[in-house]
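Every protein chain but one is kept in place in this view of the complex.
Let's look at chain A:
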Amino acid sequence: MRLLTHNMLACNVKGVVNGYPLRLEAEVVAERPADFNADFLRHIFARIDWKAFVGAARSLPEEHAVADLPEDAEPSMLASEDFLRRFHHALLELHVEKGALVCPETGRRFAIDKGIPNMLLNEDEV
């Protein structure tokens, strides 16, 4: 699961109001190079929840944690190749292979195994 997917997921348990962003508890992270596409990054920038994205990127285990992205981002930063490279790396090249997503409201845990988050609900959660 890449951080771009994490950025879209909210807790899906019935009745939860503030189920976003899911707290990321990554145990195993893999890095896989992806083609750099500046146009795509500019296209997606406005649709990313930046705060959730940076929060997830900084929470990764030490050797993968992304510390060099700003807390707040402005569209003007998209002119910088250096910024785009860092944005690209965190968004598309880091894959959480094992860990969990945790609902900020209820603490409900969604396990991530083999890179796949398990968002299946129990009968009483639908």
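List of remarks:
The working rule: contacts are C-beta pairs under 8 Å (C-beta built on N, C-alpha and C of every residue); 3 or more make two chains touch, one makes a residue touch a chain; residues count from 1.
In this section, contacts and distances are computed from a predicted model.
One chain of the complex is hidden; its UniProt record names it "Methyltransferase small domain-containing protein", one of "Dolichol-phosphate mannosyltransferase subunit 3", "Methyltransferase small domain-containing protein", "Elongator complex protein 6" or "Ubiquitin-related modifier 1".
From the set A:A26, A:I48 or A:A100, the residue in touch with the chain omitted from the display is A:I48, counting the whole complex.
Listed for chain A, the residues touching the missing chain in the whole complex are 1-2, 4-5, 7-12, 19-20, 32, 34, 37, 39-40, 43-44, 46-49, 92, 95, 114-121, 126.
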